[in-house]
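The complex appears here minus one protein chain, its other protein chains still in place.
Now for subunit A:
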């Protein structure tokens, strides 16, 4: 480091002299061609239009005036008001005007909320700290008698909560009897786990905190939502029948159900087929399904049965069983261009640069998505029979020639220049 240089910088005038535009010699007789006009990446918006937009946003979503804030202060705590204000400033009104839309689907959440109640689905449960308890926090272990007393008390409390209308009395049916027995068992178990059954506290506030669920580290149960959509889609564990075919598949793959659930399955071809026998025509349904884990595994399966549901299940199981690894370049595209011919169908797949997207026909799009390919172009120059297009695409993706294999086959050294250039930061 030179010492002179910072000094020179200090004494130098604020604006450094710009190199004067040297008179450029023209080496050509004709006038230089102007550089190609660059198009901006985003449309330029005039300042006036922006002002109009701001005005519209202002009218549609006005700011709170003083009378409104006074009303808010009556209803909400200062913390809530601060949260409301932070939320208001975080979102630009213009964005709200241009981008926001109201959800209309059956699963929409009650976002337009007055924040008066804690919604157990959308909000975090309220929590309290030990610092919120005034007075001493000293705990003492209870003796046997105190413990029994506390358990009886808590169990009674729990039972009262379970039967708000009082315990059923008189002649009890067998069902009610069993229900009562179960409820009693539950109440006693809960009482055993309650901290009040094991500790005694002198401080009144601390004793109340032991019973308060807001102080518990155990998350409260999620509420049972009751609406039409939930009732229709709810499935109890007892209703879920064990599918013998699925069981066999899991054994074959040595997977668990969780892993099987992560497989994306889609039926792409459905049509009826008939078998002509001496008894007459026997109609059945044909299904072609693809399965993929969106990370380089892809399978195609066919199923056929008189029963539509049976045929679909067959095809799904076959697709999952047939899953084969698909080599992907940088986890996004194929290794070079591929071509495969099945019957009269020819499929050509072309690898493309990052961010290109899947510019392919619908069937190949579904396959590419299931396999986890993101940049691909394709052509089907000949027949476009759906079944054959799918099979040809699958074949082409499975039978890729990898650079390593080519290098070993030719006895040459091949290096992925992209990987070297970016220092291995591209996959």
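Everything that follows uses one rule, which is that a residue touches a chain if its C-beta (ideal position, glycine included) is under 8 Å from a C-beta of that chain, and two chains touch if they have at least 3 such contacts; residues count from 1.
To be clear about the criterion, contacts and distances are computed from a predicted model.
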* To do: Would you kindly match the missing chain to its UniProt protein name, picking from "37S ribosomal protein S8, mitochondrial", "Signal recognition particle subunit SRP14", "Ribonuclease P/MRP protein subunit POP5" or "Protein cornichon"?
  => "37S ribosomal protein S8, mitochondrial"
* Please pick, from A:149, A:212, A:243 or A:337, the residue that touches the omitted chain in the full complex. => A:337
* To do: Would you write out the residues of subunit A that touch the absent chain, in ascending order?
  => 335-337, 350-351, 400-403, 405-412, 414
